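A single protein chain has been omitted; all remaining protein chains appear in their positions.
Note that the chains are named A and B in the order they appear, and that numbering of residues resets to 1 at the start of each chain.
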Amino acid sequence: MIRADRVGKTFFLTQAKEGRFSSLRTLFSREKREVKAVEDVSFSIEEGEFVGYIGPNGAGKSTTIKMLSGILHPTEGEIVVGGYSPQQDRARVASQIGVVFGQRTQLWWDLPVHDSFELLQAMYKIDRQSYVRAMEMYKELLDLHDFLDTPVRKLSLGQRMRADLAAALLHNPPILFLDEPTIGLDVVAKTRIRAFLKEVNRTQKKTILLTTHDMDDIEQLCSRIIVINHGKKMVDTSIQELRNRIGLASMIQIDYHKPPKLPEAYANEGVERIELAENELTIYYDKGKIPSPRILSEVAQWGEPLDIRMKEPGIEEIIKRLYR
Amino acid sequence: MLALYRKLLVASIRAQMQYKLNFITSAATTGMIMVLDFLILSAILYRFHDVSGWNIYEVGLLYGISSVAVSVYRFFAPEINDFEKYVIHGELDQLLIRPVSPLLLLLTRNLDLSRIGGMVQGISVLILSIAGLYAQGKEIGLLLLFTPVAIVSGGVIYFSIALTTAALGFWTHQVKDLQTFTIYAPANASNYPISLYPGWLKWMFYTVLPIAFMNYVPMLTLLGKAESWYLPLLTPVVAALALVLSLRFWAYGIRHYHSTGS
Partner (left out) sequence: MVYWRIIRKSYRRNLQYRLSHLVNNLASSIFGLVFIAIWAGVLQGKQVHGPYDLQTMGQYIAVCQSVLWMTTFLSPGLTIPVGVRSGAVSLDLIKPVHYLWYMLCQEFGRILYNACYRSLPIGLLLGLAVGFHFPSSFYTCLLFVLSLLLGTFIGLLLFYLTGLASFWTTEIRWVHYILLSLVFGLGGQMIPLDLLPGVMGKIAPYLPFSCMIYYPVMTFLELAGPEALIVQGSWALVLTGIALAVTTLARRKVEIQGG
């Protein structure tokens, strides 16, 4: 469905001058700095795959998504999306893909939600029958009933994201690009969006490429992840394999009243590592193998906990571990 | 394509109508501001009778056409006038994921309804001027026929200039200062006969900023100030030419954006 072949994108930034008349000299300067935002990236994504595209800020994620959706043209290499080149056939590719930017809405800000859908129907030339069918389905799946008549500017962030997702899927594209779809949402809203994405991926065989900073998104949704850093592809593998390679440990940190008494030779499948520093105990474990409540009930027996903190591994953590 | 444009246009007007009070005050103030502007012009002509041979009604004709044309342009294309933000903040990206031309989408966003005030003012000035010329015993049949052509052509000429200026933003990322030069100053200058201006300015108004063809050039013939019969025909021709060239340049700019981003 999606193929990137040795894709590279180089930007030329004009070197800013300093000192007297700096802005004028910058304007006429021919000196340029080359920035390789994406370098020699290749991958191929098959129909129905759910791929997480992750990396730290500025790694080249957005640049890649922009190239895949036809906003930017690659400097090198070749891209095929849904059978067409986004570079030569932007309009054709556009009807093959649905795009959601988590940061900004693509709906008509001052109009009721269903007006946006009607405009998209005209824009994507969706026939009446398919439109009605799609609307019925997404109204149900995303529970849009309550706010179809509300102007977009009055929606909560969670509602807006649901409406945005429906808008991206209305023309029934086989491919979805999601750029941080859960950013800024609360836990309930995130759960709901994830359930929906899982559903469309499973039942409609949509091919989905997702960027996120939330490891829960990756763990619960993606069958495969591609890690990019400094514009280069570092890892392209299944989530299980990545876990085997570097571990994807969640962390629980407990402050005890007094130094806790650990059982001797504590071993449990799923617990990776335990660190003890005076009153503070840190446990690294795999949530997939041992549920957090089990660990919590166990650590309570070892002493009197004062404070408990839980942390999920972040993208930065994964990158760090990959380099180790 | 036209059906889609109409649909988006209606949606945009409906969106604006959510702020009715804002629409009414803004349209009223825009109209009032422009009335005051015209009052000063008439005060000058009242005191001095004419500007290098053009009397108040003749200048009113120039003023009215330019006024309505600029309002028409500002009404339909506020996002072209405000294009800088699309390049700087990358808002253009969202338009580029759609299967239709980004220009079509831009032209249906945030229609500036307050410009209706400007149109009403301009049309009133036109009516007064044409009535005045009629009272002076001038033949006005052709004028009445030609005025709509001049308004549409003028709107197209302003739009073409603005589109070209906006497309320059793909390279310079800053067009506000340039707009003073390419849009606001010419709009002001075209209220009066172009013959007034120093050579190099005149040259610009006949070539790269072809506002002379919107009102001054055709009126030379229609008001009997020049012998050549064909001058009014130049108006739509120049407008069409300007539009084609600016659309080409715009497309070139979009291609540049594809390869550089914001």
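To be clear about the criterion, a residue touches a chain if its C-beta (ideal position, glycine included) is under 8 Å from a C-beta of that chain, and two chains touch if they have at least 3 such contacts.
As the structure is a prediction and not an experimental result, all values here were calculated from the model.
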From B:I13, B:I127 or B:L196, residue that would touch the chain that is not displayed: B:L196
Absent-chain interface as seen on subunit B, which is shown: 22, 25-26, 29-30, 32-33, 36-37, 39-40, 43-48, 50-52, 174, 177-178, 180-181, 184-185, 188-189, 192-193, 195-198, 201
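FYI, only the chains that are shown with their structure count from here on.
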Whole-Å gap between the CA centroids of subunit A and subunit B: 45
Sites on subunit B touched by subunit A in the complex: 3-4, 7-8, 11, 14-16, 18-19, 91, 93-94, 96-100, 258-261
Parts of subunit A lying in touch with subunit B, wherever the complex brings them together: 11-12, 63, 66, 69-73, 75, 87, 90-92, 94-95, 97, 99, 101, 104, 106, 108-111, 115, 118-119, 122-124, 151
